[in-house]
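A single protein chain has been omitted from the complex, and every remaining protein chain is retained in its original position.
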Amino acid sequence: MVSGLMEDLSLVNTLKVRGGSMSTGPHIDPTAKVSVDAEVGEGCYIGPGVRIIGHVRLERNVWLDSYVTILGEVSIGEATYVGYGCLIGHPKRQSLTEITRGGGVGADMSGKSVLGKRCIVRSGTIIYTDFTSGDEVEMGHNVLLREDVRVGDRSLIGSKVVIDGETIVGRGVSIQTGAYICRKSIIEDFVFIGPNCVFTNDKYLMQKMFELKGPTVRRGASIGANSTLMPGIVVGEGSVIGAQSVVTSDVPSRTVYVGVPAR
Amino acid sequence: MVSGLMEDLSLVNTLKVRGGSMSTGPHIDPTAKVSVDAEVGEGCYIGPGVRIIGHVRLERNVWLDSYVTILGEVSIGEATYVGYGCLIGHPKRQSLTEITRGGGVGADMSGKSVLGKRCIVRSGTIIYTDFTSGDEVEMGHNVLLREDVRVGDRSLIGSKVVIDGETIVGRGVSIQTGAYICRKSIIEDFVFIGPNCVFTNDKYLMQKMFELKGPTVRRGASIGANSTLMPGIVVGEGSVIGAQSVVTSDVPSRTVYVGVPAR
Partner (left out) sequence: MVSGLMEDLSLVNTLKVRGGSMSTGPHIDPTAKVSVDAEVGEGCYIGPGVRIIGHVRLERNVWLDSYVTILGEVSIGEATYVGYGCLIGHPKRQSLTEITRGGGVGADMSGKSVLGKRCIVRSGTIIYTDFTSGDEVEMGHNVLLREDVRVGDRSLIGSKVVIDGETIVGRGVSIQTGAYICRKSIIEDFVFIGPNCVFTNDKYLMQKMFELKGPTVRRGASIGANSTLMPGIVVGEGSVIGAQSVVTSDVPSRTVYVGVPAR
């Protein structure tokens, strides 16, 4: 065995400093790249290999773990943690198709994203442009949040959850591991969505023209694990859907529906 | 707040250059590592931390975002975009088990992979050796494509989809978010597979010997969200399977099946 191969890590030293009570400037790892346009608050930690490109604004005590990438106009609230390898401000599809036409990355870098205060964004999470979260939102690992998604205060988004674009998630919502929320869904305050649930918005499976419309889940409703919600249906306030149900029609408020199809 | 902490990023400069009309050589970030065996076409962008190992061939205007790794004999077509942290040419299981026998990585590095022109491969996607795609294939984030998979022109493979080995996917196919396609499946042209669908190939759940055989989905058929297809079944041309169905037997052409089991 070989011991003590290299110099101590800057992170370890930083941790010791942070454990103390003195007020410190930001700590930026020498291998990180931070755009001249960025504003970095006191007490921020910016880890190895981090890349910050654009008009990024980090409030006090933001923690960016190693290999985080932030693109475009992004604002991150006080004391929010962003884990290893997260991407914040990912460009929309349009921007990528410009590359495939040989034009490089262009205009679309102008989108804005806002992450609130004291959020936890675990490793591998990808957040697109035009995303907005409230405060104290907590995310698992490898979450994917597409463009034009809004998430309210204190909501919890589990590991591997995908939320497609133009979707609204209220406050105090819990979306469990692996759930898929399709484009144009509405999830009101205090809703619970069980693991591996699927929201759909395409009635005819791409075989006919149909204006895509996701499900709406009203305040305080709960959707059991591994259920499927059909396009455009509404689950009423405080209702409960049993595990592995298929919701094919609207569910009135404060009722329990179970089965395939759910009744 | 502190502003303008570090020098401007090379990427930002590159983008400005690319926005112009002049023809340029490849841009290779100084922190990227490119094997002497690699060929890199004009106008390519190779981002920070990229590693290219082996006989890799990049046609014109290929864009490799930061921390991409390419291994072995890989060819990437003109103007294809490969996102942050993708792995192309991942070695097969055999190669990894050699390491666990103390032998290091060896012979298996010889596999070939081909990505077509104008494809979009989003961040976190992993593509094994002996993969072949047509042109204008589009992938979501964190897709996993195992060895000996073929994907036809203009197909779309959603985020978090896993396609296991020895599987054929035709042209114009849409496989939605989170679907799992097992080993030895066949998906013909213009098929639609809903989110979180599961293909299976093991009739006896590993309790008896059985030659693994995945499902076959014929041209233009659609499989609703969260459905399960049993081993070896065939869904006929143009047929539609309702959401969250279990397909336990062959489905004739141009029919609609729904339920558990689907009829």
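The first chain written gets the first letter, and so on, giving A and B; residue counts start at 1 in each chain.
The definition used in the following text is that a residue touches a chain if its C-beta (ideal position, glycine included) is under 8 Å from a C-beta of that chain, and two chains touch if they have at least 3 such contacts.
This structure is a prediction, so every number in the text was calculated from the model and none was measured.
Asks: For a quick check of understanding: of B:G124, B:G140 or B:G242, which residue touches the chain that isn't displayed?
Replies: That would be B:G124, which touches the missing chain.
Asks: With the missing chain put back, one of A:T80, A:S113 or A:N201 would touch it. Which one?
Replies: Residue touching the absent chain, from the options given: A:T80.
Asks: Of B:V114, B:L212 or B:V260, which one is in contact with the hidden chain?
Replies: Selected residue, touching the omitted chain: B:V260.
Asks: What is the set of subunit A residues that contact the non-displayed chain in the whole complex?
Replies: Here the touching residues of subunit A are 1-9, 11-12, 14-15, 18-19, 43, 45, 48-49, 60-61, 63, 66-67, 78-81, 84-85, 118-120, 122-124, 136, 140-142, 159-160, 174, 177-178, 192, 194-196, 222, 224-226, 240, 243-244, 259-260.
Asks: May I ask you to list the residues on subunit B that touch the chain which is not drawn?
Replies: Touch with the absent chain occurs at residues 25-26, 28, 32-41, 49, 51, 53, 57, 67, 69, 85, 87, 90, 93, 96-97, 99-106, 109, 124, 126, 142, 144, 160, 162, 164, 178, 180, 182, 196, 198, 200, 205-207, 226, 228, 230, 244, 246, 260.
The rule is short, and it goes like this: only the chains that are shown with their structure count from here on.
Asks: Roughly how far is subunit A from subunit B, centre to centre by C-alpha average, rounded to an integer in Å?
Replies: Their C-alpha centroids are separated by 23 Å.
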